[in-house]
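Could you have a look at this structure, given as C-alpha cells, before my questions?
A single protein chain has been removed from this complex, and every other one stays in its place.
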Amino acid sequence: MAEQRNPHPKSNSPLDPPVRRGASHKEGGTSTLPFPPRRGKGLGGGDRVVLSVDNLRIHYATPQGDVIAVSDISFDLYEGETLGLVGESGCGKSTTAYGILQLVQPPGYIVHGSIQVDGTEVLNLDEEELRKFRWTGLSLIPQGAMNSLNPTMRVKDQIIDVIESHEGKQTDKEALRERIFELFQNVGLPNRIYNMYPHELSGGMKQRVCIAMGVALHPTVVIADEATSALDVVVQRIVAQTLVKVKDEIGVSLIVIGHDMGLLAQIVDRIAVMYAGKMVEIAPVENVYANPLHPYTQLLIDSIPSIKERKPLKITEGITHDPRNPPSGCIFRLRCPFAWERCAEVEPPPIYVEDKHEVACHLYDEQFEERRTNALASLANP
Amino acid sequence: MGSFSLNYLLRRLLVFFLTVWVAATLIFIIPRLAPGDPIQAMIARMTQFEGYVENADLIIEAWRKRFGLDDPLHVQYFRFLGNTLRLDLGYSMANFPATVYELVGRALPWTIGLVGIATVIFFTVGNLCGALLAWYRTPKWLKVLIPMSMTFTSVPPALFSLLLVYIFGFLIKVNEKPLFPQVGAYARGTTPEFTLEFFGSVLYHGFLPAMSIVLVTFGFWALGMRGMMVTIEGEDYMILAQAKGLKPFYVLYRYMIRNAILPQMTALAVSIGTLINGSVLVEIMFVYNGMGSLIYSGIANQDFGLIQGTSFILIVTSALAVLIIDLTYPLIDPRISLEGR
Partner (left out) sequence: MAERTKDAPVAGGTKEAGLLNRFDNPWMNWKFLTGAGIIGFIFFLIFLGNQFWDTELALAGASPLNMPPVGFTNWRNQEGIPEHPLGTENSGRDMLALLIVGTPRTIGVGAIAASVGMGVGILLGFLAGFVGGWVDDVIRLATDVTITIPSLLVLIVIQAVLPRIDLVTMALLISMFAWATPTRYIRAQVLSMRESGYVQMARLSGVPTRDIMYKEIMPNLLPYLAASYIGNMTGAILSAVGLELLGFGPQRIPSLGVTIFWSIEAAALLRNMWWWWGIPTVILAVVFIALLLINLGLDEIANPRLRKAN
C-alpha cells in the first residue's frame, strides 16, 4: 500500500533525531506497485539521513507579485549518497541549492521550510552560527568557477582562508602546506599552482581548485551547482570523475545539480526531478532510466538523444504557465498527456512507491490503478 | 602575457614623454601666436604697469640671447626644447637675476607636500567611506552621517577655501586671535628649518588649505568606491566567499575593498590634472608659498618667463605623478604583471 506523505510535517526542534520518512512502507504490501520493488541495490549511501529538506518554499519578489521559484519541496539525502537534481532551466533546481546553503540573493527570499543537516536546523542559526556552520556543514562547488575565485588572491590563500576562518590561525605553516598539497593531489592538480593567481589557470583547473576548496574541511554535504556546465565535453567528464573520486575518498554526501542526464547517470545514486519549482519524482538512478514513473520524467528520459536511433523530440516547449500564478492541482497537468479532472482539483502528494523512490502523481494512487494500467498500455502501444 | 606587460610599460612611458613634449611645445608656440615681438611686448606691458623696469636692458638682452630671435623658427624650437629639458627655464623678469629654476625649486616642495598629503587623506577617507556606505554591516547612523559629510562635494576647492578662511580665519576667534592663520605656509618671521616647532607651524598653516581640497574631493571617491563595491557584490566570487563562511570583516577588506580599489587607482591617475588645477587656486587663496602663488605672482607682475617655467614644471610633475601611479598599479593588480613571463 502506497503511503502518502503529509506535506506539512510538524515543526522539528533542531535537536530532534532525523525522522526516517516512509519507514512504515516496509510493513505495507507491495502488490499494487506497477513493477516489483527492488531493495536499493547498487545504491551508494547508507540509511542515515544527513540532510533533510522539508517543505522548503522560495519566492522571488517582482512588482507584479511573487514568482514561486521553489514550491514546498521535501527530500532527504543519505550519508555517502550522491543525489542528482535535474530539470529544465528555470525549474528552481539552483534556487533550491542556494536555499539550502542560505545564499538566496534578493529579491529572492525563503518563505518557509526546514533544512536540517545532521539534526541542525539551518534556518534557526543566527548570523555567526551560520557563518561557522558554512563549509563545515554545507559547502558549495559553484556554477561559474571561471569567476568564482577572487582574482587578486593566490590559489593557496583562498584555500587557507577557509581553513583559518573555521579552524583558527594555523601556526604550523609546513603542515598547512602539506594539507593543501594533499587536497591538490586529491583533485589531480599539480603543486606548482600553489602560488599562482586564478587568471593563470585554465577553466578545468579553476574548477578543480573549487572542488579542492569545497572538500577542504570535510563538510557533511557538498553541493555542486552545474559544476561542469561551463567546461568542454572532455574536461567535463574528467572533472565529473574527479568529483566522484574525491567524494568517495573523503566520504561526504553530494548533491549534483545539472541538466546533462547522460553525465549524471554515471555519477549519481539517485535522481530528483524538478518541474516548475515542484519535486515530481525522486528515485534511484536505474529506476529513473529504466522505469520512469512521472509523466514528466518519462518525457525527460525520452528526450535523451541516442546515437543508435533518431527520434523526434517529445518536449516541444518549456514551462508554459505563469510562475506567479501556477495552475490549480498538479503543476504539470497543462502539459501532461494523462491529465484528468482530479489533476486540476487536488495537488498530488508525494507517493512512496519503493525504497528511496517517491513520485508526485495521481496515477500512482492506488484508487486510480485502472487509469494507470491504461496509461501504461498507451505508452507501450502509442 | 609577457608582451602585454611590456606593452603596458612602454605605453605608460610613451604617454609621459609625449605629455612633456606637448607641454614644452605649447609653451614655445603660444607666445609666438600673440601679435608682435613677445619680449618687447612684455617689457612694454611691464613698463606700462609699473612705470619703470629695473635692469630692463639686461633682461631684454638675456631673453634675446635665450630666444635667439634672429634664428629660423625650427632652430629656435630645438634650442628651446634642449634648454627646457635641461630645466634651464631662463630668468624671472620680476625677480631678476633669480632664475625660474631657483624659484620653482623653492616652491615645488610645498606644492607637492600640500597636494600629496591632501591626496593621501581624501583617497583613504573617501574610499573608506564609500566601502562603509556599501557594506551591509555598517551601522545605520554611519550610513546617514557619511552622505551628510559629503554635502560640499564638487564645490570648487578655491571657493571652498574662501568659505573656510572666512569662518576659521575671521569669524571664529579664540583669545582675540583667529582659530587658523589666513595666509602663508608657516609662521611669519620664521625660516624653514628642521625643528619640531617649525614642523608644527607648517601643519597648522597647511590645515585649512589641505581641508579645502579634502572636504570637497573625498565625496567623489566615496561615491566611486560605493559604485565599485556594488558591482563587486554581484560577482560570483562574493557568493562563494559568503558560502565559505569567512568572517565578514575579512570579506570586506580582502574580497571587496581589495578588488574595488583597483579601478579607483586608475581613476586617481586620471584625476591628477584636475587636482593640480584646484591646488594652484587654493594656494593663491591662502598665499601659500607653492607653485600656485608663484604663477600668480608671475601673472600679477606680467612675468611671462615665470608663468611659462612654472606651468611647464607643474605639467611635468603631473605627468610624473600619473606615471608613478601607473607603474605601481601592476603591484596591486596581479593580472597586469610588469615582469612578464
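Odds and ends about this structure:
Residue numbering begins at 1 within each chain, and the chains themselves are lettered A and B in the order written.
Criterion: a contact is a pair of C-beta atoms (placed from the backbone, for glycine too) under 8 Å apart; a residue touches a chain by one contact, two chains touch by 3 or more.
Since the structure is predicted, the reported quantities are computational estimates derived from the model, not experimental observations.
One of B:118, B:146, B:240 or B:295 touches the chain omitted from the figure, and that residue is B:295. Only one of B:15, B:112 or B:187 touches the absent chain when the whole complex is considered: B:15. Within chain B, the residues in touch with the undisplayed chain are 14-15, 18-19, 22-23, 26-27, 30-31, 33-34, 38, 134, 136, 151-156, 158-160, 162-163, 165-166, 169-170, 182, 223, 226-227, 230-231, 234, 242, 270, 272-274, 276-277, 280-281, 284-285, 295-296, 298-299, 302, 304, 307-308, 311, 314-315, 318-319, 322.
One rule holds for everything that comes next: only the chains that are shown with their structure count from here on.
By the touch rule above, chain B contacts chain A in their complex via residues 235-237, 239-248, 250, 254-255, 258-259, 262, 332-335.
Chain A makes touch with chain B in their complex at residues 101, 103, 105, 130-136, 138-140, 142-144, 146-153, 161-162, 165-166, 197, 199, 210, 213.
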